[in-house]
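First comes the structure, then the notes that go with it.
With one protein chain withheld, the remaining protein chains of the complex are depicted in position.
Residue numbering begins at 1 within each chain, and the chains themselves are lettered A, B and C in the order written.
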Amino acid sequence: MSNSHMLRPGSYYFQGNEACIEGAIMAGSRVYAGYPITPATEVMEAAARRFPQVGGRFIQMEDEISSACLLIGASWGGAKALTGTSSPGFSLMQEAISFGIISETPFVIVDVQRPGPGQGYITSGQEDVMQARWGHHGEGSLIALAPSSVQEMFDFTILAFNYAEQWRTPVILLADETVGHMRKRLKIPPLGEINIVNRKKPQEMGIRPEDYLPFGGSEVPLMANWGEGYNVNVVGLVHQPDGHVTRYSPELDYQCIDRKLRKIEDNVDKIAKIDTRFMADIEHLIICYGTPSRTALEAVMEAREEKGVPIGYLRLITLWPFPEGMLRKLIPQVDTIFVPEMNLGMMMHPIREALRDKAKRFVSIPSMGTLHSPDLILSKIYEELRK
Amino acid sequence: MKHPMLKYMKETGPCGDRLPTILCPGCGAGQVLNYTLHAVDQIIKEDKIAKERFLFISGIGCSSRLTTHYLNFDSAWTLHGRAPAVATGALLANPEFKIILFTGDGDVGAIGGNHFIHVCRRNLDMTILCMNNALYGMTGGQVAPTTPRGDYTTTTPYGNVENSFVLCKLAEVAGASYVARWTTAHPQQAIRSIKHGIRKKGTSFIEILSQCPVHAKKSAVEILRSYKTKTVKAKNAEKGDNRIPIGEFLDIEQPEWFESFQKIIDSFASEERKDQNE
Amino acid sequence: MKRYEIRIAGFGGQGVVTIGRILGTTISMYEGKNSVNTQSYGPESRGGACRSEVVISDGEIFYPRVRMADILVALSQVALDTYIADLKKGGILIVDPGAVESVPDRKDITIFRVPTMEIAQKVGGVKFQNMIALGALSTQMDWVSQASFERGISEGVPSKTITVNLEAFRKGREYGKNQSEKRKG
Partner (left out) sequence: MNKLWIDERYCKGCLICIDACPTKAIRPSEKLNSKGYRLPIEENMALCKACEICVLMCPDFAIAVSEE
């Protein structure tokens, strides 16, 4: 898999959007499909330049609908595939995500978020955090990760592919314009030091085609690629574990969809990642994710150093599945929980639901269309603490 | 003893019997499946192509139901109109696939129209079989982009005021390599065209006028007979002939997407071999 | 160095984003310090407001954008008017007098007037304006070697244009040096 066009280990000064594609290549992705949209265009341009160099295929599709649907065919065709887009394009991909959930198809969508609704603007936003989880029609869950640095655009793209393969699910990388366009030193480790997960296949388990269950048999079913003699019928209708679309019954529907939800939600402790700092003896806490975490950390450090505010820092790396149990374990009884988001308080909903008895006050700190400045967060903290 | 094409179908599976098909009595889609399997059977024998290389993909609609769980091939029954996009993905992952798309006139002419013309434009190597019944069958007989002007359907209760698409012409101008039209009453010709389409490098579009006895309120036999009288071989059609032209309309050689893209990949691979030798 | 902040602003097409990228590369790759480069621009490829920022530190950089700039390079009147208030007391302002008619009256900053467009035209055309600006800017960052800058430029421009970009950079640097020395003298 290694070839001379893969990046050699070392340091590079890269944009987040470019780092994402290098991560995809390292993870073994060799199919990219997309449609140009600001501020995600550099993801696509990097793929156009880099994928053929490493033996991969790149295609500019006619829209985001087909870009995302293409991933379904590419994935069952045996490839690790991804597309990159920004919020308006992400809306168009919900149909494919929904199909990806029911057909348990691994693929990765990078959403370099911009503000909305409508065309919104081309700056930075986090207004798709709910859409990522709830935008698709129907039940079922998926995984969404929120990077906040150029290094994480690389690392989390690899993690996204690993999760997609391990849990047989679409994975969304919820980036934003700031981290997408940010340039910073990126460290590329040797390929041998990168953990790469591939799908588990029935061949490896000695399962014959006639006994193979593409949608059952274990919590995360084994996945045979097309072309391997397993005669897989991929379907989007409620189905039996073998892909057989039988007469509908509510019991069948429940069994079919419930497992697809549970394989993600019941394993939240294995999937979710959280970063914490300054958690000892705190009276207040900032809960953040994505690029605003950078501002939040700066603000927390300044508030502690300059005014001695006992405030802690908790960053959600995985937004979905939402790690309610982990949060409840990590977070002590506090006075105020601050949540800075580049939206009007979207993740505040699951946060408040999970921690309703853990804090007296929940304070949303919105910043629309642009990254919070430390002064915005600090002024909000000081204002609340004066109350 | 049983039907010779049942060897390519899953009569039963771990979760029970899969046949008969869901299709209504006399549905043309079943016939198209039969013709397609005959074509595939002949190609497997004549060209010594492994069965594993065939891949059937469909969208939504009656015709797309052919790909639910009946086929003992790799298949995908996907989203309405999106089969061309899913097939493009499969090809990008593995260009060795022999892809056959089952679509209908609504699937490929309306909701998936954009994907369809762009597959043709890219000349991607797949065979698109479009079963045209000139309406939406599965949802109960609504107007389709192929419904003739003036026709009455459940959503044109006062008559259709729109022009209709000629899908073969659309495929031609969009850039397909092989375009043909037959009806379900032309099994031998259809099989010949499907075989040619599968062998053709590039996009093949084969429209097959296919009966919906339920919504046409006529028997399958009646419609099949009318297909013989209402159509004319394109080359025999004279000016002013109102019959539907059938036959092969286009058969050209032109660069196909994958071959062209592979040259780019190969240029980097050879650069790398050079690097290693130095 | 705890935190050093540079903001370059102008309009699209002036090479503002390129200056930021080259500056960031130079600092991070050849000077062993950390730097984060961010940018913002309008939807138009040419003519819209455009901004590029570089934050430099020996330590980890969290907030990636400029809070109060140490240096502001303003290549348009709008850019100057928008960002002059966020220039630190004791900060440095570099403006092109050909693009900026009125410079705010601030006694607490040092102002350098560099005719970037005029010099660029003598080198190879107005499109090298950004390298003149980078050259002038480089003289205010005496803790970065000229060699590092020139490596950053050689890495950051199309290979066919390295020579002329370097020439433009050196012309800008020369002009900047002369101005600084005049001021000292």
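Throughout what follows, a residue touches a chain if its C-beta (ideal position, glycine included) is under 8 Å from a C-beta of that chain, and two chains touch if they have at least 3 such contacts.
Given the structure is predicted, the values throughout are model-derived calculations rather than measurements.
Chemist: Can you list the shown chains that the hidden chain touches?
Modeler: By the stated touch criterion, the chain not on view contacts B.
Chemist: In the complete assembly, which of B:H3, B:K45, B:K217 or B:K235 touches the absent chain?
Modeler: B:H3
Chemist: Counting contacts across the full complex, list the positions on chain B that touch the omitted chain.
Modeler: Touch with the absent chain occurs at residues 1-6, 9, 19-21, 23-31, 33-35, 38, 184, 187-188, 213, 219-221, 224-225.
To be clear about the criterion, only the chains that are shown with their structure count from here on.
Chemist: Chain contact topology under the given definition, line, ring, star, complete or other?
Modeler: It is a line, because the chains touch in a row without closing up.
Chemist: Find the most central chain, measuring centrality by the gap between its CA centroid and the centroid of all protein CA atoms shown.
Modeler: Centroid comparison flags A as closest.
Chemist: Cα centroid separation between chain A and chain C, in whole Å?
Modeler: Averaging C-alpha atoms per chain gives centres 36 Å apart.
Chemist: Could you grab the centroid distance between chain B and chain C? Build each centroid from C-alpha atoms only and quote it in angstrom.
Modeler: 59
Chemist: Which positions of chain A touch chain B when the two form their complex?
Modeler: It is residues 3-5, 30-31, 33, 52-57, 59, 61-63, 65-67, 69-79, 81, 95-96, 99, 103, 210-211, 213, 226-237, 239-246 of chain A that touch chain B.
Chemist: Flag every residue of chain C that touches chain A in the complex, lowest number first.
Modeler: Going by the criterion above, the answer is residues 20-21, 24-25, 28-29, 34-40, 42-43, 61-65, 67.
Chemist: Going by the contact rule set out above, which residues of chain B touch chain A in the complex?
Modeler: Answer in residue numbers: 10, 13-16, 18, 52-53, 55, 57, 67-69, 71-79, 82, 84-94, 96-97, 114-115, 118, 122, 261, 264-265, 268-269, 272, 275-276.
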